[in-house]
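Remarks on the structure that follows.
Shown here: the complex without one of its protein chains, the others still in place.
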Amino acid sequence: MKIEVTVNGEHQSYDVEPRMLLVHFLRDVVGLTGTHVGCETSLCGACSVMLNGDAVKSCTILAVQADGAEITTIEGLAQNGELHPIQEGFWECHGLQCGFCTPGMIIAAHQLLERNPKPSEADIRRGIEGNLCRCTGYQHIVDAVQYASKKMTT
Amino acid sequence: MPISKSVGARIKRREDPRMIQGLAHYVDDIQLPNLLHVAILRSPYAHARINGINTDAAQNLSGVKSVVTGDDVKDVIGGIPCAATDPEGFPGIKVPHHPVLATGKVRFVGEPIVAVAATDAYIAQDALDLIEVDYEPLDAINSADAAFADGAPIIHEDWDDNMAFTWSIAGGDVDAAFAEADQVVSQRIDHQRLVPNPMETRGVVAQYLPGKDQLNLWSSTQIPHLLRTQISVMLGMAENHVRVIAPEVGGGFGCKLNVYAEEALLGHMAKYLVQPVKWIEGRRENFLHTIHGRDQTGDVELAVKNDGTILGLKYTVSADVGAYYQLLTPAIPTLTGLMLCGSYTFKNVQMNLTAAFTNKMATDAYRGAGRPEATYLIERMIDVVAHDLDLDPLEVRRKNFIGKDAFPYETGTAVAYDSGDYTAALDKALKMADYEALREQQAKLREEGRYLGIGFSTYVEICGMGPSAAMPAGGWESSTVRVDPTGKVTVLTGVSPHGQGQETTFAQLIADGLGVDIDDIRIIHGDTDTVQYGIGTFGSRATAVGGTAMVHAMGKVKDKVINIAAHLLESNPQDIVVEDNKYCVQGAPESGLTLGEIAMVAHVGVQLPEGTEPGLAESHFFEPPNFTYPFGTHIAVVEVDADTGEVEIQRYIAVDDCGNIINPLIVEGQVHGGIAQGVGQALYEEAIYDESGQMITGSFMDYALPKAHNFPRFELANTVTPSPVNPMGVKGVGEAGTIGSTPAIANAVIDALKPFGVRHIDLPLRPEKLWKLMQET
Amino acid sequence: MTPFDYHAPKTLRSAMRLVQAFGDDAKVLAGGHSLIPSMKLRLAAPSVVIDLGGIAGLKRVTAGNETITIGALATHYAVESHRLLPSKCSLLPETAAEIGDAQVRNRGTVGGSIAHADPAADWPATMLALDAQFDIGGPDGERAVAASDFFVDLFITDLQPGEVLTGIRIATPPENSGGAYVKMRQSASGFALAGVAAHVTLDDAGNCASVAVGVTGVAPAAYRARAVEDALVGQGIDAVADASAHAADGVEEFQEDHHASGDYRAHLARVFTQQALSQAIERAA
Partner (left out) sequence: MKLTGKHTIGATVERAFELLIDPEVLARCMPGCDKLEHRADGVYDMAVSAGIGPVRGKYTGSVTLSDIQPPERYTMVVDIKGTTGFVKGQGVVELAPEGENTQISFEGDVQIGGPIAAVGQRMHAGAARLMTRQLFGAIDAEARASA
């Protein structure tokens, strides 16, 4: 099936099998490997991307369902060589270790801050509950989101 | 170690820019021309005879390139290795052949049977559905007890029972200790089976270059060099024709400290198809066929005096090690034995372990590897002793602590603790917690029918693995430090970090040591064609052992740089100092030369002092004289909901002593993550196989990894007791959090339920379990 | 995932035609958060997938003075974030916020969850407590079913072959009413080990003029705890504790697994009924 999508601002068109998952489409067809696959049951969140402004788990969406959509992946967050404040927060606060969950975690944080620019610590911990991290114990991730929140609201 | 420019500073990681932008390359991100995708058919049965396999339909599926069965490879791929099978260490050990693909029989759910290579990953999966295997199901064994029961089915028919091996350790005079005791305090203690679950599952890409007879193998591994050695043996290739590359590795926690069937299988397929192949493990496969941790159950007896003095310990334990051995399976429980005395002075100790084959995945090293078992056991038993003798758990700890003047201290299990001050860590943690106030609060809440619990863990662990004599596969580490003509520094290290941040901490050490900007340093690891042999990253050893090798190599480079500088500055080496990243004669900084200027001279080769070799690169292989022994006190404060049994962690205080600290930010991160994993064991995680050997917690739907909202903000601090084992005085901190936290949480929950007469509860502390205990009284 | 034909009808009418044409071979895709994981694990292999996602009219959520309507394809987040619902019927956004995680709520749909009838899903409890009406389209035209008649058994609803759930209607609760949803999450999946939605309307004396309690996670299908309701009607907050003891009355078969036994789920149902009712009455007052 033919689909048209805008990925990180670039309009593209592809022919895909209906069964192809969006995450495989992004990684293997579009060639953006920053989005990761960490599970098969929509629980780990490593595959999170923005789809028409909503954070979604791209392992649980068919590529054909994204026909006509605008998608932002981790690769599309930095603008003009400047890190996004959330990316900066993760770096400043040591919000990652192995880095595998990080792209999805940053996308989840991005959604959270769009909807709630000044979240409490509890808001942040709830806001990233769809993303598993096995390395950090989450505290530095919380710090990273707080850092970004502060930077984005002042 | 003095805090200089870099070392000791909270420097943000140099690894991060690529990772936060999606530019890091993990094994699944590797693309090669004509890449085939491999899917693996795995046994749905825990125990069954294979009477036939029909792959015709799969072979005929369009897009399928190759279908490989056990019969196809049994003569060309050697068995999966185990490095710890010395019968002197493990009396009676049985070492079963461990094939990469099963033939004749399957022995656990998830055991690989057939591999399919196809042009597309989806087609490879389709092909699996077309393979017919004629299974004859056999009765399955799902626990050590079942393995030893009369009439139990035999898993490995070369032998007539399921006993895998035995191991024991003894120190002092246990019989005398028990004879002298006022009381014997006993408890059966279970260490449930856990699944490591790094967020990146395993994966392999293999490529064969026939012109060079070279196999390139990318694997998500913690041990590229050991893997290369083993793969070359398994495939019958010359080791120097095999190149193993660990790309970015998305977490390991011990489960990637191994050699797996898929690594050899993919290597073989790439070679025989002369086409690159990729296999990426699914999460369900990871649950079934990547090593598990723990799974020991045993009876502990403590000989005690009425005042709480511990005289001796006996531990009779069985380990359920699964159907086969992986790389270090038998070695893991031995670490439990070595650390059974914990932070305490008793020296009379005896552990007898019997390991059973069962129809499960093998156990092996999972974060802490043997030490969480020891620490949980002794720290839990301290509280049981306090319970039985009606003493304060702190009093029992203090009474039995090894004093700070006793180091180096040889334990009853004959390991030599390098340095320590256990009281200092405890006192600091108590102060942070405001312990007296907590106890008052607890008493007040109990009157309101609310159950607050305060739990301690005053752990000591063994890391910095380790002297080669005590390790199954070498315990040394290596490094090469070279300075390019323009003054850029490249470090090759034999350790292979995967999240621990050594690209930053090692660069900090170099920056200070050589007087060079941190951005001019590159740390290269994980490529066996580039890096001289090393052992790998595990056992909290990367900095203590690998870092020491690097510091020594750097020292050799620095000596040479100073010699050249002295020659150029017409001075004596002993008068050369480094100031503002310049090598100068003391008191004459204006004359100073940069590392780059000196490196250029070394490479041009004409102004060198007589007898000096040109070039500027040095290597060092470091053999650690001892392990290191980090320690600390963790305090957990929990509340158990009287209506539901749910546990809320209200506070978590951790005072860790990992010796000197190179980067506090990274140390904090390691401790945070470690605590989270230990809490996972205490409250949530458990790999359950049902009676027929099916794993019923085989996905994130049923196996709970801790989530962000499960934790409060951790309150961390350190004491610093440098290790004498290495020149940096570092100990290691990769596993301390995991080792320390499980008993702290368990003790806190059990303390909360004290009004209900609860003395011990096995992990994980699920709400229903706690609710039931509260109902019973 | 095995291969399938994909259809993305733009109208409900063409969707219905496809559903009827393909019958059992087809699966209807709404948010996809139940179906796609099953297909990925090869536990479901429909040969046709009919994606309702392109039907714009089914996504709306409205909160009028008389009626609240939720299109079957409205996402959980659309309910969670609706501007008027916190004042009109806070139980709806409160329930939505308890489902899965932010990404799942962005994508998963209310109608999909209800039609799926997972025994541990959150919406069924709340729909029962709010006495929701479900609009269903089918070969014989449209019909409406009350929530209390809809959830039949484990994953079994009153939906007949060829029928599609199109929307949910709830009578906007009066001023002196309130609701609450209380749940314990299974630690891995987040599904309800037990979840209780309670909704009450008070009379002038502050007693319960009407009470509805929906329970999920406990039995093969979500159910109304009628015994609790009967015990509480006409009574005030003092009667909540005794009434809640009946929250699992009449359940013949309990859900159970290694996370929670039937006994424990029944206990949770009682505890959460008490908590949910107490909160609901407080909010109504």
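First chain written, first letter: the chains are A, B and C, and each begins at residue 1.
As a working rule, a contact is a pair of C-beta atoms (placed from the backbone, for glycine too) under 8 Å apart; a residue touches a chain by one contact, two chains touch by 3 or more.
Nothing here was measured: the structure is a model prediction, and the numbers come from that model.
Student: Who does the absent chain touch among those shown?
Tutor: Contacts of the omitted chain with visible chains: B, C.
Student: Among C:Asp51, C:Glu98, C:Asp118 or C:Asp135, which residue is in contact with the omitted chain in the full complex?
Tutor: Spelled out, the listed residue whose C-beta touches the missing chain is C:Asp118.
Student: May I ask which residue of B:Asp702, B:Glu735 or B:Asp751 touches the chain that does not appear here?
Tutor: Residue touching the absent chain, from the options given: B:Asp702.
Student: Spell out the interface residues on chain C facing the chain that's missing from view.
Tutor: Residues 27, 34-35, 38-39, 41-45, 116-120, 153-156, 186, 189, 191, 220, 253, 255-259 of chain C touch the chain absent from view.
Student: Over the whole complex, note the residues of chain B touching the chain we left out.
Tutor: So the residues of chain B touching the missing chain come out as 44-46, 109, 129, 137, 284, 287-288, 690-692, 694-699, 701-702.
By our rule, only the chains that are shown with their structure count from here on.
Student: Mind checking the centre-to-centre distance between chain B and chain C? Centres are C-alpha means, answer in whole Å.
Tutor: Centre-to-centre distance between chain B and chain C: 44 Å.
Student: Would you please write down the residue numbers of chain C that are in contact with two or more other chains?
Tutor: 1-3, 41, 188-189
Student: Going through chain A residue by residue, note those that touch at least 2 other chains and give them in order.
Tutor: In chain A, residues 17, 19, 40-41, 43, 129, 131 touch at least two other chains, as defined above.
Student: Touching residues of chain B toward chain C in the complex: what are they?
Tutor: 122, 125-126, 129, 284, 643-644, 646, 683-684, 688, 696-697, 700-705, 766-768, 771-772
Student: Under the definition above, what is the set of chain C residues touching chain B in their complex?
Tutor: For chain C paired with chain B, touching residues are 1-3, 41-42, 184, 186-189, 258-261, 264, 267-268, 271.
Student: Which residues, counting only chain C, touch chain A once they are in their complex?
Tutor: Residues in contact with chain A: 1-6, 8, 29, 32-33, 36-37, 39-41, 49, 51, 53, 77, 81, 100-104, 106-107, 188-190.
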